[in-house]
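The complex appears here without one of its protein chains, the remainder shown in place.
Naming follows writing order (A, B and C), and every chain is counted from residue 1.
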Amino acid sequence: MAARGARGALRGREGWRIGIRNWLSKRREYSRSAPETESGVGPMDSVFTKCEQCGQPIYEKDLRARFNVCPNCEFHYPLSAPERIRLLTDTGSFQERDGGIFAEDLLGFEDYRQRLEKARAKTGLDDAILSGTGAIGGRQVALAALDFRFIGGSMGSVVGERVARTIEFAGTEELPLIIVSASGGARMFEGVYSLMQMAKTSVALSRYVEGSWPYVSVLTDPTFGGVTASFATAADVVLAEPGARIGFTGARVIEQTTKERLPESFQTAEFQREHGMVDRIVHRLSLKGDLERLLGFLP
Amino acid sequence: MAARGARGALRGREGWRIGIRNWLSKRREYSRSAPETESGVGPMDSVFTKCEQCGQPIYEKDLRARFNVCPNCEFHYPLSAPERIRLLTDTGSFQERDGGIFAEDLLGFEDYRQRLEKARAKTGLDDAILSGTGAIGGRQVALAALDFRFIGGSMGSVVGERVARTIEFAGTEELPLIIVSASGGARMFEGVYSLMQMAKTSVALSRYVEGSWPYVSVLTDPTFGGVTASFATAADVVLAEPGARIGFTGARVIEQTTKERLPESFQTAEFQREHGMVDRIVHRLSLKGDLERLLGFLP
Amino acid sequence: MILDFERPIKDFEERIAELRRLAGPSAELRGEISRLEEALDAARRRIYSNLSPYQRVQVARHPERPNFRAYRDALADDFYELSGDRFFGDDPAVRGGLARIGDHNVVLIGHDKGTDVNSRVRGNFGMAHPEGYRKVKRFYDLAARFRLPVVVLVDTPGAFAGRGAEERGQAWAISADLMALARIPVPVISAIIGEGCSGGALAMCATDYIGMLENSYLSVIAPEACASIIFRDPGRAAEAAEALKLTAADMKGRGIVDEIIPEPLGGAHNDPDSTIKAVGNSLNRVLDGLSDTDPETLREVRYERYRRIGAHASENGQAG
Partner (left out) sequence: MILDFERPIKDFEERIAELRRLAGPSAELRGEISRLEEALDAARRRIYSNLSPYQRVQVARHPERPNFRAYRDALADDFYELSGDRFFGDDPAVRGGLARIGDHNVVLIGHDKGTDVNSRVRGNFGMAHPEGYRKVKRFYDLAARFRLPVVVLVDTPGAFAGRGAEERGQAWAISADLMALARIPVPVISAIIGEGCSGGALAMCATDYIGMLENSYLSVIAPEACASIIFRDPGRAAEAAEALKLTAADMKGRGIVDEIIPEPLGGAHNDPDSTIKAVGNSLNRVLDGLSDTDPETLREVRYERYRRIGAHASENGQAG
């Protein structure tokens, strides 16, 4: 029951085809249960909230302390890019790079500007990504994290550009590369510019992998469309968070087009691991430790 | 019905697990309908034979003229290595290489020597392979053809050695490489030496493909086991004859071990094309023309 | 099949045909006819020079529009099709093989939308599964190994959205194509001959040169899907097509594609031969131009080309 309820919610968060309004509205469900972060979500008015997965009450501070993982059922709620970086990097080691790049509304797409302003105000970010360098267990890495709260983590020109710059920086500085994805896919408001970010990040990556430093991709809920179909899956090692929905086209669209009812497990991280697409399912609170272990083996 | 009858026969010719005695007995069915060749099959005692596929009478000379393809139902009967080379190479252009290499019975395996002598006498070949250089539509190539009549075309040390030498010669002389397979798989009588021919041909091939000359593999009925699992499938282009049975383990063994009834089409060339393993099904009488076309595009 | 905006033209044509029947020797009728013919011609020009983006999308999807098979048969002196991904299957939604185009031996690849109901269904209307993209990857590798240029004819409504496609890693397959395209050491050129929709198109057109037929389109998403998502109303597809700036003119203007290949008046389906010829000339010209470029330069230029594209600006105002 709870599962189905959550599934219903998850469905809404699957893939660019389902759309940004949708994600945003869904996102608000989280903001209820999401903790206060440096990243601009306003302070909580309530002291505790109800887990949409297990229905148990959770104290905001507990959820916060566990980086949005339910203490009761271990459900992984979306995590903002700043919190993700706080989770992964050694304290004080992160230095942002490539800030101050902003999307231009070159297509003049209906209310794109307003959406951008809203998202910037809400998240305190320039766009749906935070990137730079940091240390993970003392090992210097280049890393980027996408932020689902910013227009569904959709990949527009800024996301593409900052991902590409992060990859290039990792290559020239001979650093391991870590990218944490959370994205509905392409950013329709930028039309073909959004599509072309798949090519941009791929050319950058194809040069990086000519070197011998590792690229680890972490897929979180949700990762779909143009992000999955470019840099997020072209990694040496692909990790995923439990229960995360991952795929190219969202389940709802597939059900609409093929009239086929899809199983509960469809496109979960566990499903993708079963199908050989993902190396490991890693609990959020183990992720830093896993990355330290992994990097310990690699150049 | 005819199909099932033929299938029964085909079943008997599938893969090393089913065995050599079996192939030999089956082979005799062909020798009835197989034409006289330079390769040592004795003269026909009957003027015509009955097609095991369509049941129609066929004149030996017609069958001979069509390289063992039934004029009535187009069923492809096994073709000896010498006939295969006559089919593919420009008249008078073939020059055998690496003759005079003979199998040694290093394991002292029960009646291996006798089997070898029988096979040599019957086929006039040193072993289950004929290899050398020739011209195909004026284009010089290195080529090898396996001969199913020789202990089921099984890959022993001589087959492995001559395949490896042909590959190496193609590499040093910068020639395209064509290998026509017809084999039940490994030659058990040579034990681990037979197994190791898979590694031998693979190392040779892995060096050849560092160059930029094409390797075309032609799979004929039957091709199984160690041959399919090494050089025969590691080609730039894989062609197969209609109806040829191709796979790793023969259908009969699979039915015995898994107790599952397999479809008629299982492991046919058409099945392998459907499953993405083979590029094209090519009628025997079009094979030379196809190779000429194909080589025309390639370095 | 007649598109709505083609209706007035069809009416004209029918009236002229009718008059012809009546005409006979009568002089003034013949005058009437020629006047109508001029009007028809004017109408054609007016309508086709003012097609809306969504109307162009409809032309791009026109069932009689020449497709991969027509180009292959007309432009390739010989075509030796290869098939299979060597992992799971062969996807008829994309086809490819060795071909001779003009003086060039190439690897020719394209989406196959088919020509009749059977072949359309068999080709899944040009929507490929992972097997298809993995077959394409095999073709890219083959071209690299034998130093053969790659020519791609793009015509797809997008990668297929289905259960099997997701189970077998649709996103992984497309990503692998993009990675292969990025480093392939030979010229890779494409022509968008109809629909160029989503990652399913990009996996086959992120190339060194992109030609685009006048009425074809390139988009991150189908206008209908965009409308139902953004406007919550599939009926507003025309607006979405407008907003997405997906026409050949937009692409050329924004420096995404290199050339607009003009179509005959009335669209490619009104004169397939001249359209195919125009595309052929473009491909041959580009192949001639690129054939001597060394691999490193090709990769370098390709890198810069796709690295550059973006709609963003840095704080200091200069483009990122």
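One rule holds in what follows: a contact is a pair of C-beta atoms (placed from the backbone, for glycine too) under 8 Å apart; a residue touches a chain by one contact, two chains touch by 3 or more.
The shown structure was predicted, so the numbers you read here are calculated from the model rather than taken from an experiment.
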Shown chains touched by the chain that is not drawn here: A, B, C
Contacting the left-out chain: of B:Phe94, B:Tyr193 or B:Trp213, that is B:Tyr193
Those residues of chain C that touch the unshown chain are 86-88, 130, 134, 168-169, 172
Across the whole complex, list the residues on chain B that are touched by the chain not included here. 16-22, 100-110, 156-158, 160-161, 164, 186, 188-200, 202-207, 209-210, 224-226, 228-234, 247-249, 253-254, 257-258, 260, 262, 266-267, 275-277
Residue list for chain A contacting the dropped chain reads 209, 212, 214, 236-238, 273-280, 290, 293-294, 296-299
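Definition applied: only the chains that are shown with their structure count from here on.
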Just the chain pair, please, that has the highest number of C-beta contacts. A-C
For chain A, which other chain has the most distant CA centre? B
Averaging only over C-alpha atoms, locate the centres of chain A and chain B and give their separation in whole Å. 53
List the centre-to-centre spacing of chain A and chain C in whole Å, with centres computed as mean CA coordinates. 33
By residue number and range, which residues of chain B touch two or more other chains? none
Going by the contact rule already set, what residues in chain C reach two or more other chains? none
